[in-house]
Each structure stands twice: as C-alpha cells, then as structure tokens.
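A single protein chain has been removed from this complex, and every other one stays in its place.
Labels run A and B following the written order; every chain starts at residue 1.
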Amino acid sequence: MSAIPLAPVHPAFMLEPLLDAGSGRDAIGLGQRRSEGLDVRHGTLLTLEDISVSFDGFKALNNLNLYIGVGELRCIIGPNGAGKTTLMDVITGKTRPTSGKALFGDTLDLTHMSEVQIAQAGIGRKFQKPTVFEALSVFENLELAQKADKSVLASLVARLSAEQKDRIDEVLQTIRLTASAQRPAGLLSHGQKQFLEIGMLLMQDPQLLLLDEPVAGMTDAETEFTAELFKRLAGKHSLMVVEHDMGFVGSIADHVTVLHQGSVLAEGSLEQVQADERVIEVYLGR
Amino acid sequence: MPKALQRLFLGLLLLLPLAVQAADADYFIAAKANEQARLLQDWAAQPDPARLELLSSLQQGRIAPGDTRKLRLNNRLRGLVDNALASHQLLSTDSAVRLAAARQLQKSAQPAQVAFLDRRFAGEADASVHAALALALANLQLVDSDPAVRLAAVRLLGETGDPMARTRLQTLLEPGVESTASVRTAAETSLAQVKRKLLIGELLGQAFSGLSLGSILLLAALGLAITFGLLGVINMAHGEMLMLGAYATYVVQILVQRYAPEAIAFYPLIALPVAFAVSAGVGMLLERTVIRHLYGRPLETLLATWGISLILIQTIRLLFGAQNVEVANPAWLSGGIQVLPNLVLPYSRLVIIAFALFVVVLTWLLLNRTRLGLNVRAVTQNRNMAACCGVPTGRVDMLAFGLGSGIAGLGGVALSQIGNVGPDLGQSYIIDSFLVVVLGGVGQLAGSLWAAFGLGIANKLLEPQIGAVLGKILILALIILFIQKRPQGLFALKGRVID
C-alpha cells in the first residue's frame, strides 16, 4: 500500500555490529559460503532492519532487527502473538512492512519483490498448517517443487530428465516417502504431509528455508529425525525455524532469537536466552 | 307594493350570479370550438368569481358539478380552461390556491391578461404569491413595447430557475426578436444564470435518483452481504427473494382490496411483515434442504442456488402468469415535493430511501445488540471457534439465511412500489447487488451502505452522459480496477493473512 521510502544508510547501521555484538551480524559465524547469483559478501543472507507492520493501529512488528547468516540455523521463539508468522509473511512478501528495510543477500530488496520473485530468488517457506497439492501424487508434488524453469512455456514442454528423477528419488528417500511416491498427497498422514512439505522445500533448493512449526503433529521419532535433517541442512542452507517445542529447539539450535510484541527481546544461545530475566518474565511465564 | 318589488329585485339580484353562470354555460356549450377559445380567453382576462364553478367543472370535463355528461375538449381548449381557471383562482382567499394559480399562469398566461395580473400583483400581500406573480408578469412583459419594462422582465426571469424562463429567453435572443442592445445583453446574462440554476436542479435530480437506486441496491444487497459474509456462499436465488417479496405485496394488495377495501391505503404496510415472512421462510427452507449440504463448496452452492432460482421463477410463472402484475401505489405514496422548478422528489422514492436506511439501522441493531447478532458475527469470523464455544452454528446459519432472505423480501415490497412486478424481477438485481457486496467488503454493513449509494449515484450520473448501457459497462470496469487497489473491498478488516 504505502510505498516504502528507500531509507538512507545511516551511520548507526554501519556501526551496529560493533555496538551490539548480541544482535549484530558478526555474531554469525557459520559457513561463509558464497552462493551463486546472490551477493552475500558480508556473510549475511537476510537483513531485516527497523521493520514495522501495523494492522489498523495494532503493531504486529515493531522496529524489528534481525540478521541471519549464510548457513546458519536460527530458531525463533516467542509467545503467541509475538509476530512470528507476520515476520515470515514479511520475508516472503505476503505482507508488506509499513516501514523498514528487508534485504536478501546484500542487494535484493524484499519489500519490492512479489512472493513469486522472492521464492525464485531462493527463499522457501513451510506453512504452519502443512499445505501440499492434495490431488497430485507425492512424486508430482516434488516434481512441481523442483528447482527448474517455472515459466508457463517451460511447463508446457517440460519433461523430467533422468537426473531430475534421481534427485526426486533421493529426496523421497530422505523424507522416507519412497513407498508412497504414487499416492495422492491428500491421503498422507499429518506427519507425512509435514515431511512432504519439507521435501518440497528441499527440491526447491532455496538458500533460506523458513519453517513454521515444522514438528507440530509429529511423533517423537519423527521429531528426532527432523532435528537431524535440519542439522544436516544447516551449513549448506540457512534455516529459520519458528517452533514452540523447546526440546526440539534445544536439539537443533545454537542460536535463538526471542520475539516479544513485535520486536527482538533477546538473542543468543538457548541457555543464554533462557537465563535472561526479561525472557523468563514474558515467555516462560511468570 | 314597492316593498314587494324591492324584494323581488333583490331576489333577482341574488339570483344573478346563477343566471350568469347558467347563461355562460349554455353559451359555452352552444359555441363552436373557435368561439369557445375566444370566450375562455376573455374570461381569463376578466375573471368573475361567479364563473369559478363552471370553469372547475369544465376542467374535469363536465358542464356543471354533478352533471354526468362528459364534455369533450381538445388539448388547446383544455389548456385555455386551465389558464382561465387559474386566472379566477387568483381571486381566491386561500394563499395556497393563489400560489398554485400563479404558478400555472407562469406557464400559460396570455398578453391579454397583463392588466389583470398587474392589478393582482399590486394588491397581493402574500410574499411567495407576489414573487410567483412577478414571474408570470415578467413572462408577458418580454413583449412589452417599453424597453425598460422588458429589461426588468429579463432580469427577473434570470432570477428563476424555471425551464420556461429558459425557452422564453432563448426565443427573445433569436435574431430579429429583440432590438434593444441593453435588453439583449441582459437576456444573455439572465439566460446563463437560468441555465446554471437548471443544471444544478438536474444534477440534484440525478443525485436523487442515484440515492433512490442506491437504496434499492442496498435493500437487495444487504441480505446478500449477510449470507455471503456468514456462509461464504453466493445465493443466486437471492434476487428471487426480492421477487417473492414483490409478489407477496401483490397478493396482499388483492386480498385487502377484496376483504378490507377501507384499509387499502395501508396495504404496503401490511405487506411488509408478510413479504418478510414469505421470503425468510423460503430462505430457511432452502438453507435446510440444499445449501446446508454444500458448505465449503461455494462454487457448487452458486450453481445449486441458481437452479433454485430457475424453479422459483418458473413456479411464479405458472401461478401468476409470465406477464407483469399490477401493483398500485396507495395515494400517500403518489405525488411528490417540488423542490426546484425542474426537480420533483416523488414521495414513493423518498419513503423508500428512508425505509432502506431504517432497515439498515434495524439490521445493525439486530447484529450488534442481540444474542443472535453476536452469534452471527462470531460464526462469520471463525466458524470452528464459535462452534467450540457452544454457538449452535447450524441454527445460526439457518436464522441468518432467513434474515438475509427476509430483508430481500422487504426490498421486494419497496421495489413493487416503483417498478414492474414480474417473474424476472430478481434477475436484474442479482449482479448489481453482488457488485455492491464486492465493493463494500464482506460482512460490513457500512461498506454495503457506501457501496450501494456510491454505485447508485455513479450509475445515475453516468447515465445521461454516456447512456445506461455504456455506464454499466464503465462501472464494471471501474470496479475491476478498484479491486486491483483494494482486493478486500472498501471496508475490509485488516489482519494477519490466515491460511
């Protein structure tokens, strides 16, 4: 709706990492891989600065600052209504921020890109409620998600190469759905759908994966498996996981951000944030 | 003896008016058309109160009051009768009668009446009659030999916003009619003035018919907005609920006429609850039998309700015939208020606008101040949650559907008072009323209100400029463009996008 004025790079922004090591970009250390086509020279894959979103006066996000590094696995926690899903909406272009700056890599301005462009640029998203293409088979779901030319014309003439088929089989194995490859996705169990959706993200091969409560409705074994999977993915991809399950968070994350009332309350390792007085007050319930 | 003679004389004198009248009447009837015209003109120039009765009978096409014989007058004679009668009515003691007469004379006065009008003008005490007479005089004075009189008349005409004044001034400005330059310039200014005033009247008239159309759209769309907001389905048979309401009015009219003719003036009021009950009943029946089974499948509901509408239309056709039926306005709904010389606001439309607003207020109260309303709003916003909180969603659906249909039924009563009532009545409203819902946003009373009136006025303002059809198409295009900007309608609830 309202156009976001291109914020001038103010000095504070340049100095920030030095001023506040806790939330700064240099706090990110993992895998400084440089990906193709995306400028991540500074090692930051996602930059959110001063993001605000308001719905009719209600501030869902309030001057939020968040940096995610290349290959990092970040967990976002926070009480209900802290703005976690809105945050994902902003990153994926579903909701436009009222003000603030959102950069993918060092150059791509997310606030001026459509959802499709953002997805094509390399941000994949898993919804809170698993959404798969129910009328299509598991195999076809993965086929559609596969990284390829996704234009209309290409789809008209597309044929699966042997290489692509192998890749799908590989992912099928990873998400343990090989046996159900030809079943309509609508017939899968809730947990299987979760895995299928994760599998679709893998096929998409994005640089940043946004996962909204990925282990909701999974059995313990499945949760454990997912944790392993995510740890394996980190390094090659950056992951941002929103999750309520503290056990799960503890098992995967080395870096946790706590959201409260639309802004970052604390950031650090799980032990650090759990020890933080403010976090205990608002989140762990007192 | 002299005393007796005196009495006789007096008696004759008293009888004289009667005699005059009788003589006039006989004379008039015996005369040929040309002669009659001359006679009427003479009478108009020199009114005599004794002829009042004759003239008013003549106006009604009779020779004397109570006389059953019909008198045939041609158009010209009828105009002259009106004029002569008005001339006589200027002598009335009732200022309202005089005012009406003066207004009539503005249109029809002849040069021969100038002297008489001048006299009345000088002696008139009532301000509005005085002004009206001034205008009537001005019309005549345009052909006065004295340029100063003409100038004054032209200026006076400029003050009015009368369509008549425009034609008079235009004739005056035709080449060769007016030779005095100062009068011509004054006439030009006056003409521009009159035209401006007329334009204002026209625009106000269009705005009013827009409001009127808007109120109809509102009545048609309100129920649709409720059911669409609540159930997420489009009831394509909604237009037929309007139609049922209109037919209910028709039936009530016939029944009242037959069994209680003295109450005929109030039959629309009796029809209101009947129409509401009929439409609401049919609506609830449909909800129970068909729509209930299609929840979550909006497109199928659309088709099924279309099927229902076909059946309803055909049923009405078989019952009442394919022709339009006649629904008459009661006396208190006919006529209108003259606001400007070229702007009459019909009572029926005024009443409908008020009625539509009344229905909106009632609906608002129902939705915001009652338990049912609370339930309806709860189900609209989150069906599952409401069900978990113990809201009987099934019952709420049915009642809300009944309410929406009932409101359409009320709309049908209103429609029957201003338009044709036929089996296809509803078909022409369903698209428009859906556009109102689209424009106004779902489940928003305020949105529906603004959208209905906005669409109505836009329609009526565009109509004279580019024609009704192109106007409709343009509006459709505008709505499509508007939705580009505001996909959720005018008054959407903003919030986190829910998947």
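Criterion: a residue touches a chain if its C-beta (ideal position, glycine included) is under 8 Å from a C-beta of that chain, and two chains touch if they have at least 3 such contacts.
Everything below uses one rule, namely that contacts and distances are computed from a predicted model.
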Margin query: Which of the following is the UniProt-recorded protein name of the chain this complex doesn't show: "Tryptophan synthase beta chain", "NADH-quinone oxidoreductase subunit H", "Putative thiamineS" or "Urea ABC transporter permease subunit UrtC"?
Written below: "Urea ABC transporter permease subunit UrtC"
Next item on the list: Determine which one of B:N75, B:T93, B:S145 or B:Q484 touches the chain that has been left out.
Entry: B:Q484
Note to self: I'm checking contacts with the chain that's been left out. Which of B:I313, B:A400 or B:A452 qualifies?
What the structure shows: B:I313
Item checked: Touching the absent chain when the full complex is considered, from B:M164, B:A220, B:L399 or B:L435 -> B:L435
Next item on the list: Based on the whole complex, identify which of A:E143, A:E213 or A:E243 touches the chain you can't see.
Entry: A:E143
Check: For chain A, which residues lie in contact with the unshown chain of the complex?
Finding: 92, 114-116, 119-120, 124-125, 127, 131-137, 140, 143-145, 147, 150-152, 155-158, 184, 186, 200, 204
Next item on the list: Could you list which residues of chain B touch the chain missing from the display?
Entry: 228, 232-234, 290, 293-294, 297-304, 306-311, 313-314, 317-318, 431, 434-435, 438, 467, 469-470, 472-473, 476, 480-481, 483-484, 487, 499
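Assume only the chains that are shown with their structure count from here on.
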Item checked: chain A-chain B separation of Cα centroids, rounded to whole Å -> 62
